[in-house]
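Missing here: one protein chain of the complex. Every other protein chain is in place.
Let's look at chain A:
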Amino acid sequence: MAAEPTIPVTVLTGYLGAGKTTLLNRILSENHGRRYAVIVNEFGEIGIDNDLIVDADEEVFEMNNGCICCTVRGDLIRIIEGLMKRKGTFDAIVIETTGLADPAPVAQTFFVDDDVRARASLDAIVTVVDARHILQRLEDSHEAEEQIAFADVILLNKIDLVDAQELERVRQRIRAINAQARLHETQNCVVPLEEVLERGAFDLDRILEIEPNFLSEDDHEHDDAITSVSLRSEAAIRPELFMPWLRMLTTNQGQDILRLKGVLAFPDEEQRYVVQGVHMLLDGDHQRAWKPEEPRTSRMVFIGRNLDPATLQQGFEACAVRAA
């Protein structure tokens, strides 16, 4: 039996008051021709009645799977399985998390649970950031930084409440934490929804656009605990070296690695290999054929704490096919 296509899942994070509810109400009320099942943490905040809105409990528990930092959201496993019984009544799922939620258990749920993986796939983590308050939040909240670090898409919202200089400081700060996410600057979360929802492979391609080390050292006026490291190689990557290297890296440094993503060119392989990970968990697959005009550049992005760009680059390069 052919595997059925999986339902795309968008995770919405952001600190209290950043504008998540505004975005959710748009998703629920706009005439976009798609039907979304929405999992919310506080039903009362949503002004719309819809039988595809589900209350979540944010029940996080530890897995006994030998993976020391592995926590998952039990309620999501349950809710997604339950929603699948009404399949055909919705096209995609949006999960709202509380402002204080750590995104790791949500993301890990989609890596760990086989039944969830068979039916749903994490499409993107979207983080709504309040331009006016984010710098303060980053000083006093660990979660605000993690939510930016985990994001595939960032909505830098309420930009009308800050001046140009302040906005530039916020941009730089976000980029220092997460150089890879797609950044949209908005007022009232006004952004075309197709830029946020069901992004699919689009955002994986994003890592190919990033210039490694485009941030020079003096951009770091704040010593952010979380940083991004981008790696690239023009030479093909040997899977027999790359896989053990990545496994070793995530085993040893998994607690510090919040997210990793890569698009890889293996020798004599027509397909692009894509890999992504959260902490110690990895998931990789052949995605699609390289296009004829597409340069076969391999790229990796790591976002996390205590990342040493030189060591990572060295390790990555050691996996490349050496020039004859």
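Criterion: a residue touches a chain if its C-beta (ideal position, glycine included) is under 8 Å from a C-beta of that chain, and two chains touch if they have at least 3 such contacts; residues count from 1.
Everything below uses one rule, namely that contacts and distances are computed from a predicted model.
According to its UniProt record, the chain left out of view corresponds to "Anaphase-promoting complex subunit 4 WD40 domain-containing protein" among "ABC transporter permease", "Anaphase-promoting complex subunit 4 WD40 domain-containing protein", "Extracellular solute-binding protein" or "Short-chain dehydrogenase".
Remark: the omitted chain is touched by one listed residue; of A:Glu30, A:Asp57, A:Glu139 or A:Asp308 this is A:Asp57. Residue A:Arg78 is the one among A:Arg34, A:Arg78, A:Arg171 or A:Arg296 that touches the chain not shown.
In the full complex, chain A contacts the hidden chain through residues 1, 43, 51, 54-55, 57, 59, 61-65, 72, 74-75, 77-79, 82, 85-87, 113-115.
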